[in-house]
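Excluded from the complex is one protein chain; the other protein chains are retained at their positions.
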C-alpha cells in the first residue's frame, strides 16, 4: 500500500472505480498520459463511489453553494487520483504537482471560484505535503460544463525520475 | 509527400492556406512554437479552404447543432495541421499528441461539449493512429469566443527526437 493510500485511508477517503461512460457517448481520449516523466491529466469531474458522476449538478452560485462546490472539487481530486493510480500503479511515484486548471460552472455574478477549487488544492496539499503538493493554479468561471457538472479540473505533474 | 498527407488525401481532405487576418487586427503571437522537441499550439478556429474563418458562426446549442459543432471541430483540426505543416515541414515528425484543450462557444444550457470536440479527436486519431494520436483532453463551455467562432482548440505535442 502506498504512503498516499495510507493517508487517504487515515482521512476515511476511498478512490472511486473507473468512470462509467454514459451509454451512447464516445470519449476518444486518455484520462492520463505518461510521456517520460511528464504526466498530463485530462479534465476530470466529481465522481461518486459507484463510478458515476456525482450529484449535485448545476452551477455554483445557483444550484450549489460555495461549500457544495468545495466538496465537488474534493471529489474531482479523488477521481483524478484514482485515474492516476490506475495508470502509474503507485501514487507515491509523483515527484511534483505542477499545474492545476480549475473550471467552475458559474452562475451569473458568481466570483468565488478560488474558494471552490480550494477543495481540490487543500486535499492535494494534505496528501502530498507542501513541497510535492505545491502547484500553480487558475480558478475561473465557465459558461457551461459537460453533463452540467459543477467543477472540472485538468492538470500536470511529474514522476520521480 | 508525408504519410499523414497521404492519409488526408485518402479521406478527401485538404489543408487550408495561411489564415487571412481580418484587416485592422493585430495578432502578435505564434500559431506554433517549437522548443526542442516540444511543440506548443495556439488556439485555432475553424478555417475554410479560402483561408478565411469558416461559417457557421455562433453558439453550439443555438446557431449550431451538435453535428455542425462536430464539423467545426474537424475544421479546427485541419487548420491546426496546416499551421503545423508550415512550421515543422512534415507532419510525420509528430511523435505524440499530448494535450487538447477544446473550447466550445456554448448556448445557455448546452452541455454536450465532448460530442463537439470529438470532431477534432476522431480525425487526429484516424490520421495518427491510437498510439501517436492518443491525447489528454478537456472539452468545456465558453461564454464567448473571438469573432463568434463556435469552437477553439489549443494543444501540445512532441516531435520525434
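Observations
Each chain gets a letter, A and B, in the order it is written, and its residues are counted from 1.
Operating definition for what follows: a residue touches a chain if its C-beta (ideal position, glycine included) is under 8 Å from a C-beta of that chain, and two chains touch if they have at least 3 such contacts.
Just so it is clear, the structure is predicted and the values come from calculations on it, not from any experiment.
Across the interface with the omitted chain, subunit B contributes residues 25-33, 35, 38, 40-43, 101, 103, 142-148, 152, 154. Although one chain is hidden here, its contacts on subunit A can still be listed: residues 96, 98-101, 106, 108-115, 118, 121-122, 125, 134-143, 158.
Throughout what follows, only the chains that are shown with their structure count from here on.
Rounded to the nearest 5, the angle that brings the Cα atoms of subunit A onto subunit B is 120°.
Centre-to-centre spacing of subunit A and subunit B amounts to 26 Å, using the average Cα coordinate of each chain.
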